Each structure stands twice: as C-alpha cells, then as structure tokens.
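Notes to accompany the following structure.
Note that this complex is displayed minus one protein chain, with the remaining chains in position.
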Amino acid sequence: MGAGDSAPVDYLLHLADNALVLGQRNAEWCGHGPILEEDLALANHALDHLGQARLLYQHAARCINAEPAQAQRFAHLQGARADGALTEDSLAYFRATHEFRNFTLLELPHHGPLAGPARADRDFATTTVRNVLYAALMNLWWERLQASADPQLAAIAAKSLKEVRYHLSHAGDWLVRLGDGTDESRARAQAALDHLMPHTQEFWTGDEAESAAVANGTGVALAELKPAWDALLDEVLAEATLRRPADGGYVTQGKRGLHSEHMGFLLAEMQSLAREHPQAVW
Amino acid sequence: MGAGDSAPVDYLLHLADNALVLGQRNAEWCGHGPILEEDLALANHALDHLGQARLLYQHAARCINAEPAQAQRFAHLQGARADGALTEDSLAYFRATHEFRNFTLLELPHHGPLAGPARADRDFATTTVRNVLYAALMNLWWERLQASADPQLAAIAAKSLKEVRYHLSHAGDWLVRLGDGTDESRARAQAALDHLMPHTQEFWTGDEAESAAVANGTGVALAELKPAWDALLDEVLAEATLRRPADGGYVTQGKRGLHSEHMGFLLAEMQSLAREHPQAVW
Amino acid sequence: PALQAHFDAVIDADGKIEPRDWMPEAYRKTLVRQISQHAHSEIVGMLPEGNWISRAPSLKRKAILLAKVQDEGGHGLYLYSAAETLGTSRDQMVEALHSGRAKYSSIFNYPTLTWADVGVIGWLVDGAAIMNQIPLCRCSYGPYARAMIRVCKEESFHQRQGYESLLTMMQGTDEQKAMVQDAVNRWWWKCLAMFGPPDDNSPNSVQGMRWGIKRISNDALRQKFVDATVPQAEVLGVTLPDPELKWNAERGQHDFGAIDWDEFWQVVNGNGPCNKERLATRVKAWEDGAWVREAALAHARKQAQRTMKEAA
Partner (left out) sequence: PALQAHFDAVIDADGKIEPRDWMPEAYRKTLVRQISQHAHSEIVGMLPEGNWISRAPSLKRKAILLAKVQDEGGHGLYLYSAAETLGTSRDQMVEALHSGRAKYSSIFNYPTLTWADVGVIGWLVDGAAIMNQIPLCRCSYGPYARAMIRVCKEESFHQRQGYESLLTMMQGTDEQKAMVQDAVNRWWWKCLAMFGPPDDNSPNSVQGMRWGIKRISNDALRQKFVDATVPQAEVLGVTLPDPELKWNAERGQHDFGAIDWDEFWQVVNGNGPCNKERLATRVKAWEDGAWVREAALAHARKQAQRTMKEAA
C-alpha cells in the first residue's frame, strides 16, 4: 500500500461514469424545469457532476497513458487523442456501451419503468428521488475517499464532497416537499421510490475494481457505508412521509457494463457529434 | 430529353430521404401502438417506405458511382463502401443532417410543436394526419413518375404506387374515425392538422433538383399536382368533419437541407451503430 | 360421459378437437391459458427486438428486423384468434396480461444490449421456440395446431436470417466478432431454460401429454436443441459458454452443464432485468391508445346509425 498509488483505472472510470451519466440526465431538464429556479439548480448540479467527471477522466487517462498494459487495453479508442495519448474525451465519447461502468440507476430516463424506445413525459419526482439516493451515497463515499492513498482522487473527493453536501440537502428538501406536499406529489414520489430503490442494491455488491481499490488503499468497500446510508435515507423518507420499499428484486449490474436498454440511446445521442468527427479538436 | 436519362441525383435523394425518414418515424410505433392491428399496419407502411428508400438509394448510388463529378461530391462519405463504391448504406448512414433532402414534415416527432430535447407521449392523431398528407401527395407523384424518362425511377414508381394507394386509404379511414369519432379524437385530429398543414407548403415550392428533373423528363413539377392534392384532401377532411386550416405561416425547407431541430436527433439515433463501425459489413 | 368418451377417442387417435366439439373444462382452460400466453409472448417479444429497429446498422437489416417484429405481431393475432375460439376475448386476455395474472415467455425479460443480441435472438431464441412449437403443430386442438404451422414456417425463416446476420458479423471486424461472442455468452443459458424445468419438476407436462397438447418432454426438447445448435455454433466460430459441453459418444448426444434454475424462477416470478419495463410498456400502449379505440367504436356506431337511417 504505497502512498501515492493510483486507484485502479476501472475504479476511476466507475466514479467518472457515474458522474457523467447523472450529469447528462440532470442537464436534460435545462429549459424544461417546473420552476426557473429549479432549472438552474439542476443545471448547477449537472455542472458539478460534469466537473467531477472531467477530473476523474483526466486522472484515469493519465494512468492509462502511463501504463503499457492499460494503454493496450484502450488502444482501440482512437478518437479525441492528443499526440497519440488518450484524453478525457477519448474515454467519454469513444467507449461503447458495455465499457461504461456507471450504476444502472443513473442512466434511467426521468420516468417510471419503460422499454428503451418508449416515449413519456419527464417526471420531476423520479429525478428528485434518484438525486437523493445517489447524493446520500456520494456524501459518505467522497468523505471516505478524502483519505484515499491516491492523492489526486483524495483531492477530487475533497472538492466533490462540498458539492454533494449541497446536492443532498437540495434534493432532500425537494423530496420532503413532494412527499409531504399534495396527494399527487406524494403518489408520484412514492412511485418513483418504489421504482428506483431496487436499483440501489447495486451500490453494495462489490466487484473486482472495488476490491483492487480497497487492496491498495485507494478505495472503499461500499458495503461498509450501507448502515450510514440507510440512516440518511430513513431520516429524509420519514420527514417526506414516504414508505421505504422492501428490499429485493433484480440487482442491476451497470458497473460491470451490463446496462439497461436505455444506456445505448443515451450514448448514441451524447457521442453522436464527436463520433461524426473523430479526429476533430473542439 | 434522352430516353433512359437518369433523374438528377438530388431528386432521387429527395425521394429516398422522404421515404427513409417517414419509415423511421412510423416504425417507432412498433410495440407501442393503440391496437395490435395498427401496430402491424404501421410496421407494414414503414417496411414499404424502407423498401422504396432502398431502391432509390441503390439507384442514386449507381448514378453517383458512374459520374465522376458526383463521385467527387460524395467522396467524403467513406462509410459502408463496397470495393470503394458508394452504397445505399453510405448514403443513409454517413451523410450529415444538412445533406438530407426530406420534407421537414416527415422528420417531426409524433406530437405537437416542441423543441428538440423536449419529451412527450406519442400522439396517434399526429401520425395519422401526417400519413394522409404525404400519402395523398405520393399517390399523385408516383402516378406521374410512372412516365419518368428514367426507367429505374419509372419502375420504382409503379411498385410504390400500389403501396401508397393502400397507405392513403388506410390512413384516410383512420383520419375519418378520429375526426368523426369522439370529441377528444376530433380535437386531437384538428390540432394535428393545424400543426402539420403549414409543413405541406414545402411540397409546392420547387427547387433546383425538381427543375433539373423536369428539364430532362425524369421528374414532375409538384405545383402541378396541388389542385388534385387539394381535392383529395378536401374530400377526406370533409368526411372526417375536420376544418382545413388557412394557408400561411413559415414554409419549411427540409428538402434544401435546412431542417428542424428534430432531424439531428433522429439521425443521431439512426446512424449511431453504423458510424461506430464505419468499415463493418452487416 | 359419452362426450368424454368421444373426446378421449379423438385424442387417442391423434385427431383434432375443433371449436364446436365438446371438451373437458380443464382442457379448455389449459388451452386458453397456454394459447393466450403464447400470444402474449409474441407481443411482448416485439419489445426486445423492436429496441433495435431504429438503430439497425444497414437498411437491409433494418428491413429484415422490422419484418420479423411485424411477423411476431401477426403471430400474436393468429394466436389471440385461436384462443378466442375457446370462449375468451382479446380484451379479457389483455387484461389478464396487464394485471399480471397471465404470463409470457420469460426469455423476453432480458434486455437487448447490443445489435448482436438481435441475431442471437433469431438464432437461439427463435431456434428454441421452433423446437418447442414444431410438436405443437400436431397439437390436438385444431385452431392452435393450424396457427402453429403458420408460425413455425415464418419463424424458421427468422431463425435463418438471424443466423445469417451472425455469420456475416463473424466474418467481419474484431469488434463485431467480440459483440457476437458476448451476446452468445449472455443468452445461451437463458435459451436452454426456455424449455422449462427438468421433467421431474414439471407436473403440468403429464396432463398436457395426456391431452395431446404437449408431445415431447422438456428435457428431450432441450437435448434436441443442444445437439442441433452445437454444430451451428462451430460453423459460426463462437464458443458456447459451457465448459461441460461435450459430445458423449455413448449417448449419441451432447453432455452439458447445469442450468441455474434459481435465476430462472427469480425472473419468471418478476425479478428479472426487464419484467417491470416490459409490462409497463404494454400497459402504457394500451392506456395511451384508449382514446383511439374509443374513437373507432364511436365512429362505427355513428356509421351503423347512418346506415339504419338510410335503410329506413
């Protein structure tokens, strides 16, 4: 456990992909929000996540470029290289769906369960519940990562923790307004919670990237954070007068590259222009 | 006017792009239709349009490959070539938004006017009205193109005419059911008609491709078809007890490559996989 | 009793029971359940494949896929019609599906993650379905048997097209080959489970066989499928993800590994990756389409009244 070891590339990509994908989803509200102030708040959250993603991808790119085995592993990503080296954009715009390591929770559209090509209105309750579930996790995770043996990751964690404290309080306040607002808002919030909660099981399942990060002191076993996350969640759900759904159901595996049908569509849109001009600099 | 002249490439692309884009839109209902039989009918229409598009693109590709100036013009389309020659897929999957020559009417999502990234349910009335407006045109247009000096185009016209007669009668029957059904269905049909009718002004404006086609006997000046189209439309609208909107408003220019904000998203999705593997054969 | 005897005689003679014939209530109920669930499977099955219509990577493949999905919808129609001959209605069957009382083939509770999944579904899922359905062409209930004959013909065509699509990819780029192998890895075991639990765990099968509805046991069909598919995989150049899969000269069949029945039952019982999404999508299509169906009804009534007025 050498001080200054980098976190495993896949661990960094997991963190980065989480931030990018949720940022992409939250940014979709821009110009379409229920209240102008909330349009701006969601844009702000999206910017924070995008900023986190950029720092993490840049760090991951440096690690990949510096290690021949990793460079070989990502040699097929030819787009957006700078003097032959991988960049943040190579990772964000030129990986395929199965190479993304975000939690499935974060890629879902802003509505209840539907197949990939279905079309429906965006639902603010879904957005709010998701943001609470994830921000609660990140509060605990970034907090621990401040002590990462990877100094870049520790620095990113310190910056991100400040941001995500605000995300949690803002989204939590909204969850309380919705849960303890009108009958309609409570019904929507409860439905969103029932839909999204099973997707949080994936937080706790661990995987090879997490084990490798724990092993070299750069990462955290998320299962250790579950009791505190449960406590955070129970507190806000109680205030929101919402019922916590029972555990169970399918455990998603987005962090292993096994996504929902929605991820392909998200990336098709996000990557479309960059892939149309793979050698261009923007 | 030599017998056997090919229609101008841009004229063929206009016809092909119309068919492809409308086929793409109609196919979106697959699995989501209001009645199983209608799911299948729309899939059938989409297949017909896709078939027409393929024949037209294949013909256009042959014309382009055979003429050095055209080959140069499309030299930047490197994807899906076969032994260096342009194919139907090069044209469908590797052109950019501004290179598509379809009427703007056909690229619109299945709902009322909204900006590109907005999300809303699909509306069957919008689909039905659009299909009537376009099928009425194609009945008249394919009928005239049977006499095209371009023998391939004439053959495609003969085949397509049979298909589009059925499209018009099927969509027309539905428009009557919706217009003369319930108050809700009439309101939706009228709203769709009010939204889409101005997009038909583009049918009659003529352009360089049409003029060149008329000049060498391969094409038709659509403005000549307007009285018959008006008659067809007035007949079905009367039976549907719908009010024909007054003329006027912005005249779209999709056939000149100036599209709505929706076209970019349609193509991003449609072309995503092919562009991810530009040299692959499928 | 005389009716029962006649019924039994027809069954024993491998004859056909037709809609106007007497049949035991249990036979009718079983068939309504089986045929309607078969229909539901075709309809729900349009979704995982329909997921790739808009992104098909060539116009030829887009057309093939669209035609396939359209055929599946058509199969649903035949089957709903066949079930209606037994005294149920489309609305009742759809309501049973949407409420969760009726099931559909659990293979459609998995997501199609890549374009190669479409080809693999054609090759393996349709392949397994055909193997299940060919015996049904000799099913004792006439309308079902005749529907099955039509369905099998079209599905054989689909299977060949799916396989051909994979063959093309396996002769293509490294990414295409990897995509196919990855799809095979994800779908193989799920397709083996399509034949249902092992014979010693399938109580319904016995009665099904007594009635001439089920002709061949689950395990026997599964074995046939494996034996037919292994050489196809070799031609393709893909590895089936089973280290225990090998030819057993003594048996004259392939040995293969153990299926994860826990996972299978979890998914059948609602805990698969796409169960909620599939059903919610069908429910939404139905609910969103209510105004359309109401309009058609309202218009038909108006037309009927006009006709009566004119006749008067």
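Read from first to last, the chains carry the letters A, B and C; within each, the first residue is number 1.
The rule is short, and it goes like this: a residue touches a chain if its C-beta (ideal position, glycine included) is under 8 Å from a C-beta of that chain, and two chains touch if they have at least 3 such contacts.
Since this is a predicted model, take the numbers as computed values, not measurements.
A.B. asks: Which shown chains does the chain we cannot see touch?
C.D. replies: A, B
A.B. asks: Quick one: say which of A:D10, A:E88, A:D194 or A:E261 touches the chain that got left out.
C.D. replies: Answering carefully, the residue with contact to the hidden chain is A:E88.
A.B. asks: Which residues does chain B use to touch the chain missing from this display?
C.D. replies: 76, 96-98, 112-118, 120, 195, 248-250, 252, 258-261, 264, 268
A.B. asks: Against the chain that's been left off, what residues of chain A make contact? List them.
C.D. replies: Within chain A, the residues touching the omitted chain are 20, 24, 27-28, 30-40, 43-44, 46-47, 50-51, 53-54, 57, 80, 88-89, 92-93, 121-122, 124, 176-178, 180-182, 184-185, 188, 269-270, 272-274, 277, 279-282.
The criterion applied here is as follows: only the chains that are shown with their structure count from here on.
A.B. asks: In whole angstrom, what separates the CA-based centres of chain A and chain C?
C.D. replies: Roughly 37 Å separates the two chain centres.
A.B. asks: Note the residues in chain A that touch 2 or more other chains, in rising order.
C.D. replies: 96, 115, 117-118, 120, 264, 268
A.B. asks: Enumerate the residues of chain C that touch no fewer than two other chains.
C.D. replies: Those would be 47, 50, 53-55, 175, 281, 284.
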